[in-house]
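Let me begin by handing over the structure; questions about it come next.
For this depiction, one protein chain was excluded, whereas all remaining protein chains were kept in their positions.
After this line comes chain A, so read on.
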Amino acid sequence: MTEPTAAPEDDSAVISTQGLTKRYRGGQLAVDALDLSVPRGSVFGFLGPNGSGKTTTIRMLLGLIEPSGGTARLLGEPMPGSARRVLPRVGALIEGPALYGFLSGRENLLRYDAADPTADPRTRAARVETALERVGLAAAAGKKARAYSLGMKQRLGLAAALLQPRELLVLDEPTNGLDPQGMREIRALVRELAGDGSTVFLSSHLLDEIEQVCTHTAVMHRGRLVTQGTVAEMSAGARGRLAVTTPDPGEAARVLKERGVSDLVTDGEELTGDPPPGDLAELNAALVRAGVRVRAFGVRRASLEDVFVSLTGEGFDVAG
């Protein structure tokens, strides 16, 4: 997705921040000198535990919160200064949907569309219907929003972000509260939107979600950017773990250790460890020669979770 261009990096970046910082009244540092660059056309996963500063960053990008330091550019224009010019081209779902319970789903969308001074009132009704169909809410559009389930509210929030063709979609935890089927549908929708040419900036605390959907990712931890790059690079950066399943764990552990497998962990019939360099087939042959009965043998690809743990030295829990 990243075509080589002669233009400087920033020109192709849909979102770019430099030293973006937010310190709340009371001294809490929510975002600390963030340098983020989201390439055009990417599906960008913004990853971090709850409380790591993702939502504060998103709110600064969208002009809801004034940064206490640094700069943010959205679609090449400074925020929050150019909000009125930039935001019509950006669809957003921020910290869950928010709806008028006493209005129907359709009326909610009509209201949000009316708030956009660049939205043509003549095409409003048609655009609302299209957005409702796109998220699978056409049948429930006449129901009062307060009667919606959490999943339906989430879809309606997404529909609001899709009222116009958008260059950038900022989706904060879009699959929150959805059942597995709903999650699959939303992820499919995200891929479809990206296919249509929108850049998608997706925040999540679900690692596998980012792995499934995103081309690029950045990892936040305690208000700081830990790393950013393509998902492929990130996973490749962390080495996979060797996993052996055997009814003879004791003997297997001895052989593996002898052959240079480090950080060996035995859990019942399963052993995992960092493999030594070289062909792993030799390792398997050695096990078999030693009379170890092997049920399964292979390398587990590193997950983003492994990357996260190796980068922060911590588990993926709520930041304190």
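In this section, contacts are C-beta pairs under 8 Å (C-beta built on N, C-alpha and C of every residue); 3 or more make two chains touch, one makes a residue touch a chain; residues count from 1.
Everything below uses one rule, namely that contacts and distances are computed from a predicted model.
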Leaving aside the chains you can see, what is the UniProt protein name of the one that's missing? Options: "Glutaminase", "ABC-type nitrate/sulfonate/bicarbonate transport system ATPase subunit", "Molybdopterin-dependent oxidoreductase" or "ABC transporter permease". "ABC transporter permease"
With the missing chain put back, one of A:Ala92, A:Met183, A:Val219 or A:Leu271 would touch it. Which one? A:Ala92
From A:Leu20, A:Leu75, A:Val231 or A:Leu287, the answer for touching the chain not displayed is A:Leu75
Where chain A meets the chain that is not shown, the residues are 7, 11, 40-41, 59, 62-66, 75-76, 83-90, 92, 94-103, 110-121, 157, 160, 167, 197-199
